[in-house]
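Here the complex is missing one protein chain, while the rest keep their positions.
Labels A, B and C are assigned to the chains in the order they are written; within every chain, residues are numbered from 1.
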Amino acid sequence: MPWTKILIEQQEPGFDEHAGQDVRKLTFPQALREAMDQALDRDERVFVMGQGVDDPMGMFGTTLDLHKKYGGQRVFDTPLSENGLTGVAVGAAIAGARPVYVHNRPDFLLLAMDQIVNHASKWSFMFGGHVNCPLVIRAVIGRGWGSAAQHSQSLHGLFMHIPGLKLVMPSTAYDAKGLLITSIADDNPVIFIEHRWLYKHESHVPEELYSIPFGKGIVRRQGKDATVVGISYMVIEALRAAEKLAEDGYEIEVIDLRTLKPLDEEIVLQSVEKTGRLVIADTDWVTGGAGAEIAAMVAQKGFNHIKAPIKRVGWPDVPIPASYVLENAFYPGAEDIINAVRRIAK
Amino acid sequence: MPWTKILIEQQEPGFDEHAGQDVRKLTFPQALREAMDQALDRDERVFVMGQGVDDPMGMFGTTLDLHKKYGGQRVFDTPLSENGLTGVAVGAAIAGARPVYVHNRPDFLLLAMDQIVNHASKWSFMFGGHVNCPLVIRAVIGRGWGSAAQHSQSLHGLFMHIPGLKLVMPSTAYDAKGLLITSIADDNPVIFIEHRWLYKHESHVPEELYSIPFGKGIVRRQGKDATVVGISYMVIEALRAAEKLAEDGYEIEVIDLRTLKPLDEEIVLQSVEKTGRLVIADTDWVTGGAGAEIAAMVAQKGFNHIKAPIKRVGWPDVPIPASYVLENAFYPGAEDIINAVRRIAK
Amino acid sequence: MTDHSGIPTEILLKLYVIISKIRRVELRIESLYHEDEMKTPVHLCLGQEAISAGVCATLQTDDYVFSNHRSHGHYIAKGGDLPAMIAELYCKETGCSRGRGGSMHLVDTSVGLLGSSSIVGGGIPLAVGAALASVLRGDGRVTVVFFGDGASEEGVLYESMNFAALKKLPVVFVCENNFYSVCSHQTARQANNDISMRPRAFEMPSSRVDGVDVIDVFRKTMDAVNRTRSGKGPSFLECRAYRWRGHAGAGDNLKSQYRKLDEWDQWMTRDPLQEYEKALVAGNILTEKKKKQITETIDKEIDEAFSFAQASPLPNEKEVTKYLYS
Partner (left out) sequence: MTDHSGIPTEILLKLYVIISKIRRVELRIESLYHEDEMKTPVHLCLGQEAISAGVCATLQTDDYVFSNHRSHGHYIAKGGDLPAMIAELYCKETGCSRGRGGSMHLVDTSVGLLGSSSIVGGGIPLAVGAALASVLRGDGRVTVVFFGDGASEEGVLYESMNFAALKKLPVVFVCENNFYSVCSHQTARQANNDISMRPRAFEMPSSRVDGVDVIDVFRKTMDAVNRTRSGKGPSFLECRAYRWRGHAGAGDNLKSQYRKLDEWDQWMTRDPLQEYEKALVAGNILTEKKKKQITETIDKEIDEAFSFAQASPLPNEKEVTKYLYS
């Protein structure tokens, strides 16, 4: 859904882990597409469904032309029936298939909460493990260009709360491919949330099929003065903030959690043990969000390490506004992380 | 829906704030019914809808015979169409009515998340305040008798995350009436979550129409050694725990938040300033729940007061099991609160 | 009662056995429920037995079924393991869901029963999805989903019908219209009481079925199953029968407060077991001796199932978080 060309230009380029190196690079959407392509190729049980997955845009390129390669039975468009079609995906998974259901935006998952929460997340447990639900739901957070309240939510704060789901939020093309492979291979329902502003990010993505384990965060930058835990796109802003803060002599450790469920508590606790200071930067409402869980976890398990108030950077308690001036005020960025760090770092 | 008589007997009696006093007492359901009765009587815009509100059980008595008093146009049964009917309630509210939509269980609200989150919570903001949505959604948390995974969720952890909603969870009959009145009088969407195990609770409930302000918690028991913040039914368990702990010389302060959105941060911070120790007891999954927000808030704003890890008592990360032995293992109670307090109190 | 000519005796007797079994299991549950040892809400299907029996008799063992809260009949008719079902009602580790599900969440994958949802309408899209998986695999299976008249008010039914019809999936929608959702009559909830009209919105074949008449159920389901197995797409059956008991639990203590008396009287003239028995006796397919033998066999099975269930161990409370993930 290209509204105007400027949108794509406004997107943030990501950091490049292999700057200048002669390695194969893919963008975030290309990496996702390759993961699905390889999964479709390797496992007959895999199929891809979603509104517009076979259209000329191919879901921002992430599903482009896959239907031509694998046929309309395995890669197909769906009606606008989010709850029903999520249930269809859940049922197919229960019956042994491995659906990847692509949603344009997390906002639309709200129509499917009954199937996601009451069904997919509970099917294994509720039947004592006799059945399972290997399902992947992808959704892409929108941001900007006045997308407004109903087209820019992320909602991973909600899924964080539901046992039985896994929750994946990659921030690099490399992770996007590896984690999507892991998601498709997993025997449980996985919510895989992308951020539209990461789509311009390019990184080294090996050609072979590889997987990245769930529950393993990664230290994107080493530091000793404060820990910034980033979620999804906010990892980029955290790295920017760290760069700026380095100019003032602060060494900031930036952690990319990669998956929120399971959560790599160890990586956070270890970092906090070193730094004693924690800022969590999220692309979601602060209140009751994933950052609350991380802060609460540290306030319990890392209490002895913590030397200053735990700060959360994220959205204020208000729906997403349309007007760009209000968007600018609404969305936090590197500056807000910098301010948070300054307040608590020595 | 009485399954067998034992269910009702198993319910927990509440504490009595006016034990032995000669005051009018009502049970929790009677208090709710009186609130709706008086609201219906006072304001023509108020109406009550929901599955079974006019049936012989009258939603556990909370709506009993109101349809006889106010007619089937103002108190009516609904089809099993939770999303659609929630939308109907939202639309009626937008058009100037004041619906109270009674849901049997929070689990069924998952079908209505689109209307609650994408519509009700955003309608005022999204239109710059030109419209508003004075809606009350009631739902009753189930527990026990093998109600299992799809009939025992509370889900206030989800609503906590959504700006634009208010979230009310009373634990006494007195508060139930006063807060329901406030909810109906409020110009915004209110999620009002009750706990079935509070329904036997009786307390003094004045006859007149009174309201209790949102965002004001209450200290149910004074103490200086640790603060236990209780949510809904867990206030009862917290009081029990406090009583037991008093035998060992611990003075526990028990706070009943009453509303989670708005959240009375002050009452928690003030208490923690005194006690330095915090346990949050919730009737919901711990992970990503309301307790996470409270802990995170204190880890930020009350950091200097906190002298020990913040503990959360609530549900483990697993759907609610059917078997009573597993239910017993699943649901925390006074014992768990006692253990948590012992670990962190001096 | 519809004429049963042309249907093999073996099948006719099987139908009789299943109806009898469901009836006797439900009555046994009801008679013991007051003991409060089955600590889970039960939704008895007394009066609706012919639907489960007639529908499932048209299915092969590996065909899929999805069920709802009123699941006992579906489970038994599809060939689910009876001791495991009763053990589930007793919330035991030997239960079909290992005591995690209770009465509303029965499963037996060995006979294609992939689960029961207690969210009204929740199982409907699951069935469509299972049918989709069958098509992708080309395994020739048919999927049946059971749901009530109340579920026909849930939007997900319409979404599911549209998709199933669009993709011509091998699924049969079986709506058990017992006229009530808890204490609420169909007329208080639906604009028109002819549920069988609804699927026509998607040009899906649909019939009204006499849900008390097992032969009518069997024949119409057979048509739908044959049709869909041959790739012609889904069908819908509205099977009308009466819920003899309250919504949940034993008995129906509120009966006089919410039932329409003339409706009640009318339906009480119809008993799916007796009508069928009479027809089989008249057709010389069932003798008194055979009947007695069947009943005895069933009762023995039920006795054993309850003994097994009662003697079985409870789940280990240490394993409360087991089975969260596969």
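Definition applied: contacts are C-beta pairs under 8 Å (C-beta built on N, C-alpha and C of every residue); 3 or more make two chains touch, one makes a residue touch a chain.
Nothing here was measured: the structure is a model prediction, and the numbers come from that model.
Contacts of the undisplayed chain with visible chains (whole complex): A, B, C.
Only one residue in the set B:Thr27, B:Gln51 or B:Ser81 touches the chain that does not appear here, and it is B:Ser81. Checked against the full complex, the candidates A:Arg45, A:Arg74 or A:His151 give a single residue touching the omitted chain, namely A:His151. Across C:Leu15, C:Leu46, C:Cys96 or C:Leu157, the residue that sits in touch with the chain not pictured is C:Leu157. When the whole complex is considered, the residue among A:Asp107, A:Glu194 or A:Glu237 that touches the unshown chain is A:Asp107. Residues touching the missing chain, restricted to subunit B, are 44-45, 47, 73-74, 78-79, 81, 83-97, 99, 114-115, 118-119, 123-134, 163-164, 166, 187-188 (touch as defined at the top). Seen across the whole complex, the unshown chain contacts subunit A at 1-4, 6, 51-52, 55-57, 77-84, 107-108, 111, 145-151, 316-319, 321-326, 328-330.
Subunit C meets the missing chain through residues 153-159, 161-166, 189-192, 197-204.
FYI, only the chains that are shown with their structure count from here on.
Chain centres defined as mean CA positions place B nearest to the mean of all protein CA atoms. The greatest centre-to-centre gap from subunit A, using C-alpha centroids, is found for C. Centroids built from CA atoms put subunit B at 32 Å from subunit A. In subunit A, the positions touching at least two other chains are 83, 114, 118, 125-126, 163-164. With touch defined as above, residues shared between interfaces to two or more other chains in subunit C number as follows: 95, 97, 99-101, 105, 117, 119, 122, 155, 324.
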